[in-house]
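Quick one: the structure is below, questions incoming.
Of the protein chains in this complex, one is absent; all others appear in place.
What follows is chain A.
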Amino acid sequence: MQQIINFLIRYKIFLLYLFLLLISCIFTFQSHSYHQSKFLNSSNYITGSLYTFSDNITSYFELREENNKLVEENKRLRSKLFNNVVLSPALIDSTSVKYEVTRGRVINNSYADQRNYITINKGENDSIFQDMGVITDKGILGIVENTSDNFSTVQSILSDKSNINAKIKNSNHFGSLVWENTRDYNVVQLIDIPRLVPLTIGDTIVTGAMSSIFPENIPIGTIKRFDLDNSKSFYFIDVELFNDMTNIDNIYIIRNLNRKEILELEAETEAND
């Protein structure tokens, strides 16, 4: 007994070091499965407030550019509106609304890590919850990961954990959008597209219909390069993003009102198997 205590006293620094290292490793690896750690994320009150404070200062420098982007988007939406037959408001009843859109702003952005997260200034008080889609005017951005009362963190598509259903525009060939070459923040990869699909460089990639998070046909990017993967039966496609991931400010958060129903049905089906 005496020896054990002596041992503990002599090596207490080393043991403390091992203990602290173990704690940090647990924090790191428990979340490797799918979701980020519940505690260690920047959607809490203190970090959120600090990032809001710094964003309030820096956002002035980009006002003109942001303005241009919004005007550009307005222009696009207007041209769509004028070229469409406008439904009378009486025909749009609330039961046909499938998606709700909330606007928000990015208060912290990263794109240099393996798993990048974006902090936004909307949270549970604005009905933002886990697994809602986040897009910008140009295209897809990520999925809400953690929320607090006033802030949320978004798992960017620039993350090696990200996996989003995507397809080639005007066809129904779908695959998974992943980020494998984790150095280039303008290019993501589309995998699992069968080799019989005709592809051309410059084809547009949009979100697929299989996702209960994003609506169909949200733009993602264009094909930059494609090649067959190791199995020689699927394509490995480099997709150049429409979004400039280094410069994002105004975002939209999409809530699929049918998501709960879809998930319940799928869980039920799987349980019956």
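The rule we apply is simple: a contact is a pair of C-beta atoms (placed from the backbone, for glycine too) under 8 Å apart; a residue touches a chain by one contact, two chains touch by 3 or more; residues count from 1.
The criterion applied here is as follows: contacts and distances are computed from a predicted model.
**Student:** Which of the following names does UniProt give to the chain that is not shown: "Rod shape-determining protein MreD", "4Fe-4S dicluster domain-containing protein", "Sugar ABC transporter permease" or "Urea transport system ATP-binding protein"?
**Tutor:** Matching the unshown chain against "Rod shape-determining protein MreD", "4Fe-4S dicluster domain-containing protein", "Sugar ABC transporter permease" or "Urea transport system ATP-binding protein" yields "Rod shape-determining protein MreD".
**Student:** Looking beyond the chains shown, say which of A:Leu8, A:Leu70, A:Ala112 or A:Ile201 touches the absent one.
**Tutor:** Here the residue in touch with the unshown chain is A:Ala112.
**Student:** I'm checking contacts with the chain that's been left out. Which of A:Asn6, A:Asn56, A:Ser79 or A:Thr246 qualifies?
**Tutor:** Within the whole complex, the residue contacting the unshown chain is A:Thr246.
**Student:** Which of these touches the unseen chain: A:Lys80, A:Arg183 or A:Lys232?
**Tutor:** A:Arg183
**Student:** Can you list, in ascending order, the chain A residues touching the missing chain?
**Tutor:** Residues of chain A in touch with the missing chain: 12-14, 16-17, 20-21, 23-28, 31, 36-37, 40-42, 44, 47, 50, 54, 109-117, 119, 153, 183-185, 246.
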